[in-house]
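To keep things clear, I will list the structure first and then write my remarks on it.
A protein chain is absent from this complex, but the other protein chains hold their places.
As written, the chain order gives the labels A and B, with residue 1 at the start of each chain.
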Amino acid sequence: MKKKGTEQGHIKKRSQFQETWKRLSKNRLAMVGLAILAILVITAIFADLIAPYPYDEQDYMATLQSPSWEHLMGTDEYGRDIFSRVVYGSRTSLYVGFISLMGGALIGCIFGAIAGFFGGKTDNIIMRTCDVLHGIPQIVLAIAIASTIGPGITSALIAVAVSSVPNFARVVRAATMTVRDQEYVEASQSLGGNNTHIIVRHIFPNILAPIIVQATLGIGKSILLCASLSFLGLGVQPPMPEWGSMLSNARTFMRDYSYMVISPGIAIMLTVLALNLFGDGLRDALDPKLKK
Amino acid sequence: METKNKLLEVKDLSIHYFTDEGVVRAVNNIDFELARGETMGLVGETGAGKTTTARGIMGLVPNPPGRVVSGEILFEGKDLLNASKLQMRLHRGKDFSMIFQDPMTSLNPILTVGDQIAEVIRLHEKLSHKDANRKAAEILEMVGIPAERMSEYPHQFSGGMKQRVVIAIALACSPKLIIADEPTTALDVTIQAQVLELMRDLQEKLGTAMLLITHDLGVVADTCNKVAIMYAGQIVEMGSLENVYDNTKHPYTKGLFGSLPSLSIKSKRLVPIDGLMPDPVDLPSGCPFHPRCPDCMESCKSRMPVKTEVSPGHYVRCLRCE
Partner (left out) sequence: MLRYIAKRIFLMIPVLLGISFVIFLLMYFTPGDPAQMILGDLATKEEVEALREEMGLNDSFFERYFRYMGDLLKGDLGTSYTTKLPVWDEISARLPVTAKVAFFVIVFAVLIGVPIGILSAVRQYTIIDSITRVMALLGITMPSFWFALLLVLLFSVKLGWLPASGLYGPAYYVLPIISISAASVAIITRTARSSMLEVIRQDYIDTARAKGQKERVVLFKHALLNALIPILTVVGIQFAGSLGGAVVNEQVFAIPGIGKLMVDAIKARNYPLVTGSVLVLSLLQSLVNLFIDLLYAFVDPRIRSQYSRSKKKTKALNGAVTAGAGTAAGKGE
């Protein structure tokens, strides 16, 4: 009897996933986003194979060269191949975007769920803390954190993660509060389920949709934030390839070597664009009510 | 019926929605007429095309995707479909007005109810701000709301009170025709009766004709002189109350009565109509009701029945009556 129940649950979950996928696959823009993302991920994984030169190989015979067949996007002031650096840069950006977002999402979800589920004083303390973090403009908070830890990829990671916590906490709190009062949660409570069990088994699966949407759109924002930090010289440091810091560097040579500012910017834009297209599509697919 | 007395004549009206999924044939070749002061009930299930018919008369079919594809709508002998936008605007609110389904959402939340009533008065009558407000107050009193509440906002009213305000807006310029789209569906049963009574009183007092859209045959019996039954965008049966209620011809109408709980007739159980309303994008061939019809004949599947007058003023669209 029990086995049958779980089987049914399993089937239902799968069909829900399939439903979503079916709707998503009809959305042409979302599919374009997904395709770009797939290409980016493959580029990041196989950067060693795709990039024609190592990202830090300096060639003093070929500095500041315009794009050519040998150097598709030209070279920088140390003769490093910009195309290779852009390719390796996808690694940095996706890594920072993804990891910082996971961190921020995890912390934000835990606190948001606790605040929404328990309410009262707990809620008050958590949300007031969020208010404090929210009261500081995001980039300013990230700059402050980055300066504490010192410039580098770790500080970019932590800064971006921490500054995305309040957003997640709010979304999750609001979603939890609506789910908390549903009958199936009350049913589980009346059956004596403990709180952790209820949050993990009943509440979490039902608030997954807004979290996924927030996360997809959030990676894009994290990547932008990380690029901004690096652009200010407070994030990823050279020679590590990162699009924002490449732009910061290119700025010096912009007047005479304008090609240097083009490709890293396009790379950032394409990545964020893909994440946005996919995220928007996902939101529509997960919540068909919103679309029409 | 004399032509002079005819207020509204709808002839061969078809309204379709052109969507990505296909052409939604919401209203198909319907005819009916309404005399001055008369009340007609338009009955049907959700999706039968009642609201689209109403919007068609008001000139408020959302376009795109909706479009009137054929027919005439004669109001006092003039075809509304040929009227300019300006002419339609001058008609709306003055000669005919509409009460929408849900009073909760039909009032603008950020304007006072007084302003919303005065708005329609100022649009159609050359009155000063002050006079328009005074008239709005009178009308509010007429629908049973104290005039002091003029300066309150919709969220301060209950559902029934809001519907009274909506009625006040619709009646403010004493129109010749009111189209009421399920005016009581969203209300509690006790409030429903009050609102219907109010509408009936005001209608008598002002001599307004009314097209009452509903899915409730009981409401029709209480309020209307005439009734038209709609199914899949067609009027399948139409006539006086006696014709349709006591001498029911169409199997669908019979089905509607059969699925109605009744205290006077002792039946063991309700008889629901089998099946569901057909998809208006893909209507069945022949008579659209044939897949659900208990009296379906072979010819029903291929031939569309025509409008047949079975007795004076009683029309049926059914092959068995032809």
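In this text, contacts are C-beta pairs under 8 Å (C-beta built on N, C-alpha and C of every residue); 3 or more make two chains touch, one makes a residue touch a chain.
In this text, all values refer to a predicted model and were calculated from it rather than measured experimentally.
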Among shown chains, those touching the left-out chain: A, B
Option from B:91, B:135, B:176 or B:226 whose C-beta touches the chain left out: B:91
Contacting the left-out chain in the complete assembly, out of B:69, B:123 or B:241: B:123
Of A:54, A:137, A:205 or A:239, the one touching the omitted chain in the full complex: A:137
Absent chain, residues of subunit B that touch it: 58, 60, 64, 89-94, 97-98, 100-102, 105-112, 116, 119-120, 123-124, 153, 155-156, 166, 169-170
Interface residues of subunit A (partner: the chain not displayed): 128-129, 131-133, 135-141, 143-145, 147-148, 150, 167, 170-171, 174, 210, 213-214, 217, 220-221, 224, 227-228, 231-234, 244, 247, 250-251, 254-255, 258, 261, 264-265, 268-269, 272-273, 276-277
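To be clear about the criterion, only the chains that are shown with their structure count from here on.
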Centre-to-centre distance between subunit B and subunit A (centres being mean Cα positions), rounded to whole Å: 52
